[in-house]
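Left out: one protein chain. Kept in place: all the others.
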Amino acid sequence: MADIVRKLAAIDPRIIYLVMGLAVLFPILVPIGLRVTITPPTQSAFDAIEKIAEGSRVLVSFDYGPSTSAENDPMAAAILRHCFARNLKVVSIALFPVGGDSVARDQMLLAAKEFPDKKDTVDYVNLGYKDGGQAPMKLMATDFKAVFPTDAAGRPYDSLPIMQDVKSYKDFAIAETLATGIIGEWWANLVNAQFHLDVVIGATAVSAPKYYAYLNSGNAVGLIGGLKGASEYEKLLVEKYPQFEGAYKQAGVLTATKGMDAQNIAHLAIVFFILIGNVFYVLMKRSRRAGDAA
Amino acid sequence: MMKRRIALILTFIAGSLGLFAFFFPGVPLFPVWPFVATANFKSASDRLDTWMVIVAGFALTLGVVNVVQTHGRKIMRQEKGWMYSVALLGGLFSMSAAGIYGLQPTEGIGKYTDGTSTPFDWIFGNIFFPLQATMFALLAFFMASAAYRAFRIRSFQATLLLAAAVIVMLGRIPFGEMISPHLSESITGTPGGAYLLPWLTNWIMDKPNSAGQSGIIIGAALGAAALSLRVILGLETSYLGQGKEG
Partner (left out) sequence: MIQAWIAAFLTLAIMSFLYKDNPVFRFAENLFAGVSLGYFVGIVLNQTLKPNLYTPLVTDFRGNWDLLIAGGIGILLYFRYIPKVAWMSRFALAIYIGYYVGVNMLQKLQGEVLPQMQSALKPINGFNAASLNNLIVFIGVLAVLCYFFFSKKHEGAFGRFATLGIWFLMVSFGAAFGYTVMGRVSLLIGRLNFLVNGWLMHLLGR
């Protein structure tokens, strides 16, 4: 018995990898369709956009790259759909150097295809990526044009109708950051704290626990945490705007809600690993003690 | 000694300009003010912000030179693993070439007007994206292995950590709701009541987790602010290196 426990405790990690892979693969092949419940931070994020008057300008910052696309892309898609459904004018930027520029272009292009009535440079614009992190974030509080003299496609700032009369953060109703790392914190502790622009944070699950502190201090007005947060936002969006139901039911398209099926099985697998690992640990400890006593 | 002193003075000016601009935005910047009437701390700080956007761009690509030197040397000397250096430099030069090609007015680094990809965008979507996304996806496997082999209840504190982790992991999935009893509104304070595990998870994230994170944020922020002040005042000079000259 002790031998079996010892062997199982030292099992080849590749078996664990295989179990993990199958746990995630199965719901992708056979969708389950589990229910999603809404949490207060995501509700706050949704309500923050709902409260904005139609025609207002919103700033969407793509502060993530391919490393967390699986989490942040569904958030981006949901937020852009929400903004366009509410006839808000979307100005997108990117501050994350490792792929932020390209994901911003891709997401804005996808949104533009879904809303052909929205006009580029009039209803939305992608200003592109800018280096410097806090430097452009500070400068946008005074002189937006100095940070983005052209948009991502190279068109001069003054030629963009959506940017007419935009001087600073004061000309935006809210900023939404889709963040993978520290840049999301800068929106809260720099832009909101010093320049008083309301900020909604779409954070990866790894950083979401820390953002609860910013949410409670008022530096963020809403928080979308990880794939679960994205699935909640999708649910709120479909409940309020049923025209998006079809988009979220398309076969072969991964949405956060569909991803939660796989998340469900994977979490159970990890909990099982933790519990069974500790059971073996306790059994081995007991057998060692019994062996020492003998 | 003189060179080091100049560097410290530059650090002080660059660091304190933003602070002075925050507290005294309208105060004239005396060395410049007689020549430029609108020169004050705020305008100078804003201009420095503009400069730093450009400097940060140069800084981001600083490592490229080092990588080319290191791997170029490896290829020329045909050291162990030099073939991989060929792949690295091949990737570096082709992506850079695509970026330089994109500088032309009709090109760019996104998509063309007909929806097809520029060379830069094509390499990003079909090579960079799958490589980086998969690199990070591997972490899920390693985490599962670590959870099995290393996550042990050796003490009360470890048990507390484990309990919080399990509650949060179950509370954030639909399964957590399925196995939880329904608690009434009087207990949870939520209209219509709530299921135990999701409600408990929300409470853990909102209260004890938030308290812990706040404590960490305050402590780290005070430390960072103190270190920043030391650097600005020239008391901390490790970033300048150990060089004997100046």
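To keep things simple, chains are lettered A and B as they appear, and every chain counts its residues starting from 1.
Here is the rule we use: a contact is a pair of C-beta atoms (placed from the backbone, for glycine too) under 8 Å apart; a residue touches a chain by one contact, two chains touch by 3 or more.
Computed from a prediction, not measured in an experiment: that's the story for all the values here.
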Omitted chain: which shown chains does it touch?
-> A, B
Using the definition of touch stated at the top, determine which of B:128, B:148 or B:175 touches the missing chain.
-> B:128
Candidates A:110, A:193, A:247 or A:283 - the one touching the absent chain = A:193
On chain B, what residues meet the omitted chain?
-> 3-4, 6-8, 10-19, 22, 47-48, 50-67, 69, 81, 83-85, 87-96, 98-100, 102-103, 108-109, 120, 122-141, 143, 147, 157-158, 160-169, 172, 189, 204-205, 207-219, 221-222, 224-225, 227-229, 231-232, 239-241, 243, 245-246
Interface with the undisplayed chain - residues on chain A = 14, 17, 20-21, 24-25, 28-29, 67-71, 97-99, 101, 128-132, 134-135, 138, 148-150, 152, 154, 186, 188-190, 192-194, 204-206, 208-210, 213-214, 216-219, 225-228, 252-254, 259, 262-263, 266-267, 270
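Everything that follows uses one rule, which is that only the chains that are shown with their structure count from here on.
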How about chain A: which of its residues touch chain B in the complex?
-> 9, 11, 13, 16-17, 19-21, 24, 34-37, 39-40, 65-70, 97-99, 101-102, 105-106, 109, 130-133, 135-136, 138-139, 142-143, 146-147, 152-154, 209-210, 212-213, 215-217, 228, 260, 263-264, 266-271, 273-278, 281
Chain B contacts chain A in the complex at 18, 42, 46, 49-50, 52-57, 60, 105, 108-111, 121, 124-125, 128-130, 132-133, 135-137, 140-141, 143-145, 147-149, 151-153, 162, 165-166, 169-170, 172-175, 177, 195, 198, 202, 205-206, 209-210, 213-214, 217
